[in-house]
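The complex is shown incomplete by one protein chain, all other protein chains being positioned as in the whole.
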Amino acid sequence: MSLDTFNKECDTPNQAIDGAWLSARGLFCERDERILFSNLNFDFFPGDIVRIAGPNGAGKSSLMRILLGLSAGFDGALFWHGQDMNKSLYDFRSQLLYLGHQVGVKGGLTPEENLAWFNPKASQTQIFTALKKVGLAGFEDLLTHGLSAGQQRRVALARLFLCDKPLWILDEPFTAIDKEGVAELEQVVINHAQNGGLVILTTHHELNVPVKTVMLGTQESEMPLC
Amino acid sequence: MSLDTFNKECDTPNQAIDGAWLSARGLFCERDERILFSNLNFDFFPGDIVRIAGPNGAGKSSLMRILLGLSAGFDGALFWHGQDMNKSLYDFRSQLLYLGHQVGVKGGLTPEENLAWFNPKASQTQIFTALKKVGLAGFEDLLTHGLSAGQQRRVALARLFLCDKPLWILDEPFTAIDKEGVAELEQVVINHAQNGGLVILTTHHELNVPVKTVMLGTQESEMPLC
Amino acid sequence: MLMALLKRDLLLAFRARGDLLNPLMFFMIVTSLFPLAVSPDPKLLGVIAAGVIWVGALLATLLSLDLMFKNDYEDGSLEQMLLMPQPVMLMVLVKVLVHWLVAGLPLALIAPLLGLMLGLPNGGFQPLVISLLLATPILSLLGSIGAGLTVGLRKGGMLMPLLILPLYIPVLIFASSSVLAGVQGSSYTGHLAFLGAYLALTLVIAPVATAGALRISLAR
Amino acid sequence: MLMALLKRDLLLAFRARGDLLNPLMFFMIVTSLFPLAVSPDPKLLGVIAAGVIWVGALLATLLSLDLMFKNDYEDGSLEQMLLMPQPVMLMVLVKVLVHWLVAGLPLALIAPLLGLMLGLPNGGFQPLVISLLLATPILSLLGSIGAGLTVGLRKGGMLMPLLILPLYIPVLIFASSSVLAGVQGSSYTGHLAFLGAYLALTLVIAPVATAGALRISLAR
Partner (left out) sequence: MWTRLKRLYHKMGSPKWFYEITSQWSPWILLVGSALMLTGIVWGLAFAPADYLQGNSFRIIYIHVPASLLSQSAYLFMAVAGLVGLVWKMKMSFVVAKVIAPIGASLAIMSLLTGAIWGKPTWGTWWVWDARLTSMLILLFLYFGVIAIYNAIENDEMANKAAAILSIVGSINIPVIKYSVEWWNTLHQPATITLTKKPTMAPEMFIPLILTILAFYCWFAVWVFARTRNEILFKERKTNWVKKLLNNDKGAQL
């Protein structure tokens, strides 16, 4: 699906389509007197992989924070499972896994302890398996702040293997990850969608995955380099 | 050139090859009782584009900090223009432009003021041209911390257009930069090398540029994902 | 989840064991500046001891407040916490509890030693310890509001005292005058009752206000 | 390059204009805590005024030290500065100068007002201001060492006072006793001469030590 599908006048202006998990109607966001997006409408369904795309400064991160309810500076309506987001906030959050620019990994804890706090219910074996899957076997007991940039992000990515949350929102999850790592992460994302989950992500990497795209800021805010 | 060219026993164990700008002999680095690299020898010449490659945690950033003289935890010898690095430190630094994981951009200053402080000698027109080249025309007067992740890095990258330092050391310069941006940056790097500069960089992106590669940590420290 | 947070924070505090002593050391150094700055005269020191110890405790708590949310903000865990399916208020209460255990309680335990050094008269020791036990939670609670409001600001360090110290004044007054009352041999239950009431008040207000403050700081 | 740094830092300080007042406000609030904690009795206050003001100034400087290198470290500019082809010492001197202008000098200027409020006897005002003018640069200089040593640590906030306060003690003693001498009507040039000598000493030592400390902090 392309930009038009999302941005065109919506048939059901004030309610979500049946069966959609996350829907938006008439989203509008302005920063520093520059309109980032206006009248944005979309419906995301289970099984979708949605890529929010656009050049630097287009408003991708801003849109994600709006979806998450972390940002108040916007107009429009959001729906979760067809219900007004404000009313189903608890349900939304209990189904959500979010990784942002900052991933919430504690330098003063070991990778194992970090995961244990995110998923208090996970057993030690589960945690070890997850860490092994992200290539951190043997690093479980070092403090995280001694790891390299990419390794620290891998600790956070291990959460993708641990949790059973159906909705993933990932802001540039591939930052600092090496090439093989990226390829394997893509596979994880595909698997999740095939199992009926919904993945919303941004990335500047080329993706080898079939995705829906929400394109932001293609007109005025495009910023070519040189 | 591949790993072997660099890592093999060196013909001139205790001095640099004539004409080489930056040379290393027998570099050795250990972290947390894991050997990151040992007996690393190389000579970089003007016109080279050198990529330090390797999976996450291989020691790329560590090697760069050693070259810069910011890290003391290593063995071996470094040469700048054939001279011992410690003796030619002033000359080395006056020829160097370094961009690290943190790029040194001040959130409380505007992009213009940021560049003015890095290059006190640059005129305002030069600064504006550089900002325009990185696609920040129109953002000169906003405070930098209000910009997006990619835009903030672009402010730092504008330094590449401003300065006449021959040696560039860039640690993942493409992080958070969008696709066109990356392509154009690659061109900038090529131009610099063709004009007789030396560029040393790391990146997990696919590069469309002919480079020399220093490969780190391919054996034991490889870390596949999944 | 709250238990997990409590466990995590205590673990982090324990990891940075050395840091645990810092508020305490600060408290001791600051109070021992006064004999040097004012006068070594034991009689004079005895008179000002209660006040000096209390001001020291207040400043020590204040300095340690910076840690309450800052690290979590910087590495993104605060964001994660706000996105968890649970009231932010409760999370704040856990944070305050940890702060009090780490930075408030030790002050109450070490205070008698400082009283001894400054020549606090005998009757003052009991009210000193009791008032510290009652009032340090208030300091942590009110402090959490300031910490929440300033967490997103890079220059939070100096702003917080400005926001919070005026609110600390009732605590300071009642606590230090309870010690004075103890020294003079009069009853100090009235003062302590006031502190208890103020504790109840802040226990109601502070978590709500801090939760709001955190939301605002993260939306910035 | 040094001029550019000076310009940049002053610009940054000016941008955060509101923050400029914070050390000052902290100073005022802390000193006014003492009458509340100790006693409003003007006679007693007059006796302890010099000491209280000096301890307040010391703590205010201490808190503002956090800003000296921390921001630059976090956004990577400190790294950039260390890689510039110029002695790190000189850069440190510029940083200290800015810190003193922003956080030290204002204290000296506001101190008479606080002296008035605490009922400092008349003879004390002149030595109070002179000693503050002479000694606040020492505080900034010595403080830069502590700031440099702790800059890489996430929990620097509470560690710094421990490193630095002991070094501040001679300053505190001589400065506050110069005020006392002034109050008693005796000569205080001796004390001030000592402060001058200490200033010269730290001016030589501190930049070198701080430059070393920064190297170490960044290599970590």
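Note that the chains are named A, B, C and D in the order they appear, and that numbering of residues resets to 1 at the start of each chain.
In this section, a contact is a pair of C-beta atoms (placed from the backbone, for glycine too) under 8 Å apart; a residue touches a chain by one contact, two chains touch by 3 or more.
Source: prediction; values computed, not measured.
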Practice task
Give the residue, chosen from C:Met84, C:Leu133, C:Leu203 or C:Ile216, that touches the chain omitted from the document.
Solution key: C:Ile216
Handout entry: Hidden partner interface residues of chain A, rising order
Key = 33, 72-73
Exercise for the section: Could you please point out the chain C residues that touch the chain left off the display? Expected result: 145, 149-150, 152-153, 155, 159, 162-163, 165-167, 169-170, 173-174, 177, 180-181, 194, 198, 201, 205, 209, 212-213, 216-217, 219-220
Practice task
Spell out the interface residues on chain D facing the chain that's missing from view.
Solution key: 16-19, 21-22, 25, 28-29, 32, 35-36, 39-42, 45, 116-117, 119
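The definition used in the following text is that only the chains that are shown with their structure count from here on.
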Fill in the blank from the handout: chain A and chain B have mean C-alpha positions lying a whole-number Å distance apart equal to 30
Completion exercise
Whole-angstrom distance, CA centroid of chain C to CA centroid of chain D, is 24
Fill in the blank from the handout: Each of the following residues of chain C touches two or more other chains, namely 16, 71, 74, 154
Handout entry: Residues of chain A whose C-beta touches two or more other chains
Key = 101, 107
Practice task
Write out the stretch or stretches of chain B touching chain A in their complex.
Solution key: 31-32, 54-59, 61, 101, 133-136, 142, 146-151, 154, 172, 175-182, 184-185, 187-188, 204-206, 223-226
Problem - Of chain C, residues touching chain A in the complex - result: 1, 3-5, 7-8, 11-12, 15-16, 71, 74-77, 79-80, 82-85, 218-219
Completion exercise
Interface with chain D, chain B side, in the complex: residues 68, 70-73, 90-91, 93-94, 96, 98, 100-109, 113, 116-118, 120, 143
